[in-house]
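After the structure tokens below, expect a handful of questions from me.
Of the protein chains in this complex, all but one are displayed in their positions.
Labels run A and B following the written order; every chain starts at residue 1.
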């Protein structure tokens, strides 16, 4: 049994879904682990992780539209406003999605379904550099 | 330290919660792992995983009712509509719940609480065959 860990940085330019499935695949290949468990963890509280459809870009448009409508920046009862009107909504969107995802690995590849892509879900408007930790254990 | 992996198929007949706690327990028993970590991962983007109360079926009725009301099929601003009116809401419900759950294992059993059951949460109306990957590592 062996394990390895890497940290990558994803540069974001505003709200959206940033596909980093390829980075995960590269990490798994470099690790030499053929069967095991990969874990992806985002080190922030105003962006998150999402596994979603990678085929039709309209899915991403609607996903963003839904979260914008569910957690609008116009909620005037918020008290945490010092970091801008998009900050507290970003924390809430992060709470509603995932900070960590575990993905089994077999034959040197993550067991993602055909239509599954791995995304960083950025909830802030301003550009950010997001750190994502990746860990794998197996054989 | 050892590990093993299995993939199961869960046949769904419309929206609802499908209990597969027993399949997880069987997988853990077959693996021979007594102490370790089990991971369950669903290979789709229009259904998801949920750990919820396994006692009163009314909980499932209300859970479905809430998600139907939070993410209605009547959202007429959606652009991803080619796969039917329940498809994009299914992707959103999937984003709001979980695609992957890690469960510690001890004495050959998952450490689920007394009232916790493991469910596939189907968000589509039509029947589907859903693939769930299960992985365990331990001793």
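In this text, contacts are C-beta pairs under 8 Å (C-beta built on N, C-alpha and C of every residue); 3 or more make two chains touch, one makes a residue touch a chain.
Just so it is clear, the model here is predicted, and its values are computed rather than measured.
Asker: For the chain not shown, which residue from A:1, A:34 or A:126 touches it across the whole complex?
Answerer: Of the candidates A:1, A:34 or A:126, A:1 is in touch with the missing chain.
Asker: Specify the residue from the set A:17, A:33, A:51 or A:71 that touches the hidden chain.
Answerer: Counting the whole complex, the residue in contact with the absent chain is A:71.
Asker: One chain isn't shown here. Among B:7, B:21 or B:116, which residue touches it?
Answerer: Hidden-chain contact among the options goes to B:116.
Asker: Determine and list the chain A residues touching the chain excluded from the picture.
Answerer: Answer for chain A: residues 1, 3, 5, 7, 37, 39, 41, 43-45, 70-71, 75, 77-80, 82, 88, 91-92, 94-96, 98-102, 131, 133-135, 137 touch the chain left out.
Asker: List every residue of chain B that touches the chain not included in the displayed model.
Answerer: So the residues of chain B touching the unseen chain are 1, 35-37, 50-53, 56, 58-59, 61-63, 65-66, 70, 96-98, 101-104, 106, 111-113, 115-116, 137-139.
The rule is short, and it goes like this: only the chains that are shown with their structure count from here on.
Asker: Quick check: how many Å separate the C-alpha centres of chain A and chain B?
Answerer: Each chain's C-alpha centroid was found; their separation is 20 Å.
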